[in-house]
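Right, I'll just put the structure down here and ask away after.
All protein chains but one are shown at their positions in the complex.
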Amino acid sequence: MSKILMGDIACALAAVDAGLKFYAGYPITPSSEIAEALSELLPKHKGIYLQMEDEIGSIMAAIGASYAGYPSMTATSGPGFSLMQEAIGYAAMAEIPVTIIDVMRAGPATGLATQIGEGDLMQAIWGTHGDHPVLVFSPGNVREFYIYTQKALFWAEKLRVPAVVLADEVIGHMKENVELPEPIKIPERRIPDVKPEQYLPYAAVDGDVVPLPPLGSGYLWHMTGSAHGEDGFPTIRPDRVKALLDRLISKTVKHHNELVEYEAYMLDDAEVLVVSFASMGRVSKGVVKELRDRGVKVGLLTPLTMWPFFAPELRAVVDKLNPKKIVVPEINYGQLRILVEWALRGTSVPVIGVNLVNGDLIPPEMIEEAILHG
Amino acid sequence: MADRIPLSKAPERWIRKKYLPHIWCPGCGLGTVLRQLVEQFEKLGWNNDEVVVVTGIGCTGRASGYVNAQTIHTIHGRALPTATGIKMARPDMHVVSLLGDGDGVGIGGNHFIHAAKRNIGITAIVVNNRIYGMTGGQASPTTPTGTKSSTTPYGNLEPSMDISKLAFGAGATFVARAHTANPVYLGQVIRRALEHDGFAVVEVLSQCPTYFGRYTGMPDPVEMVKWFQENTFMAKSPYDEQEDKIPVGVFRDDKNFRELSKAYRALWEE
Partner (left out) sequence: MRREVYIVGSGGQGVVLMGALLAEAYALKGWNVAQTVIYDAAQRGGLARSEVVVSTDEIYFPKVRIADVVVAFSPDALPGALPKIGDKTLVMVDEEIKDKVPEELKAKVVAIPFSQWAREELHSSKVMNMVALGCILKALGDVSVDEIQRALEERFKGDLLKLNVLAVRMGLEASEF
């Protein structure tokens, strides 16, 4: 049965349906509806909603609860997401699953508090200091907001990494009729295969990090954001530091094929390729459809996983189609375009940005103009 | 003050010997605090896997690594929100947070206020050495006015922050101050804080001979410990006054409340 849902509410429902047990957050437009919904829903599912004093406290409380065995997330928008950056690095280093929903608004600073922006892409991927693993998903409609909230929670737990869902104000606040799919459940923690005295919290098994043990089960391990050995105790030994960071970075690389999702639309014989994400992905789809109806050979790629980036997949499409140009519409000054150019380094296909930040969606005419005459 | 610390097996069970020697300077007060903390764990008969020790960054931040429990070394200033998440998820755990003055009431000051306001069942032990030790002796929020440090070469112009008064004002339901010169009393206070159901603050005046001592003309830790003995008095309130001395004692031990993680469980039942 299809129902009308606001994007933020779909996100909250997705989290509860997946098995979320803990949410901590700080009110901020346009994500506050997620907090409001979870403050009502979580206690009914033996979960916990906590409003913290700021976004740093929020994500750290989520990390604490996650450590204690409660699948956790927080939600925010650009200004709060900026405050969370150090903690995202901590979650990556300490390898504690946590999911961050960022409903993007136009920045910088307070920007346009109630209106759309898509300028948090770089900050989602590279916002914290130091190289680190992070997963970034980006939905383009209410249904996808539901799906990718659950995928973020799932993969965060599975790989012990921070996962970000980059929605935007239009997706967060828009009401659409949606059919919700079967939920994806967050994997449960289990007692490790080894005895407590042999347990190494940061050892690799088949290249992946060992699972987290439940709290109170006799496993007395140490967790730190400092560089550490397999036992979790701080170290500055170069070989151990290298082994740790190599393994951390390899997490997203190793699971690239499972993690990377994108939608390909009308690619056959396309002479112009459009690449776009979040709300602008769906807007671009409309433009491509309209132009195809008029006989224009144009196709669309919409990444749903922003990190790891679908560089090899994009490259393969471009090598096959050899398009005349690539058009990248986005509500920022070219953050996705930089990733596209990086993916296509060494080729001669021109990449044209369609960029506008004024609080609204980019009008289809601007995209059409770039496709036809850009 | 002639009490002797009885011999105890607590360190055997509660200290991770494989990570010794610790990183702290000779004469540092942190060893005294840590010893008294694990003594109380032992006396209370707690299991190692019922205890969660959460620290931030700084000299005190390193304490968690030495405790044989479930230990977490978080980022600077964020031990209390992390501990809050843990306690909310697992009210059955004894959650203890060791904080320094910079970590606890400098960078983490707002979390400190709000943990107190929430009355979440965490024991916060704030080891106040009145200086940033790990980064090389910079002024901290509790550095006394006029004191020189590596960043107040002309003397600190700012008034210093009173951690016990802050905790008192923020509504912590247990507030006490003790010092390292009387470890037995310190242990007693820590034990009462650990047994307290709500948010408990123990401010521990502790010596940093390497930096604070050097800058204040007391490079010998014995002198600093003596200074604590001579410049403190037993009091009932952090607002009590006696000459220029610092009040020490249990300032509040309120039992009339519902701790937050338990209150939340009650909400589930409704």
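Quick notes on this one:
Just so it is clear, A and B label the chains in written order, and each chain counts residues from 1 on its own.
Definition applied: a contact is a pair of C-beta atoms (placed from the backbone, for glycine too) under 8 Å apart; a residue touches a chain by one contact, two chains touch by 3 or more.
In this text the structure is predicted, and so the values were computed from the model without any measurement.
Contacts of the undrawn chain with the visible chains, over the full complex, involve A. Of the candidate positions A:36, A:176, A:231 or A:341, contact with the hidden chain is made by A:176. When the omitted chain is restored, the residue from A:158, A:282 or A:337 that touches it is A:282. Of the options A:16, A:37, A:304 or A:361, the residue whose C-beta touches the omitted chain is A:361. Seen across the whole complex, the unshown chain contacts subunit A at 2, 4, 113-115, 170, 173-177, 279, 282-283, 285-287, 289, 360-361, 363-364.
Heads up, the rule we're going with is that only the chains that are shown with their structure count from here on.
Subunit B makes touch with subunit A in their complex at residues 19, 48-50, 52, 54, 62, 64-65, 68-75, 78, 81-86, 88-90, 92-93, 110-111, 113-114, 264, 267-268.
Interface of subunit A with subunit B (complex): residues 21-22, 24, 43, 46, 48, 50, 52-54, 56-58, 60-70, 72, 86-87, 90, 215-226, 233-234.
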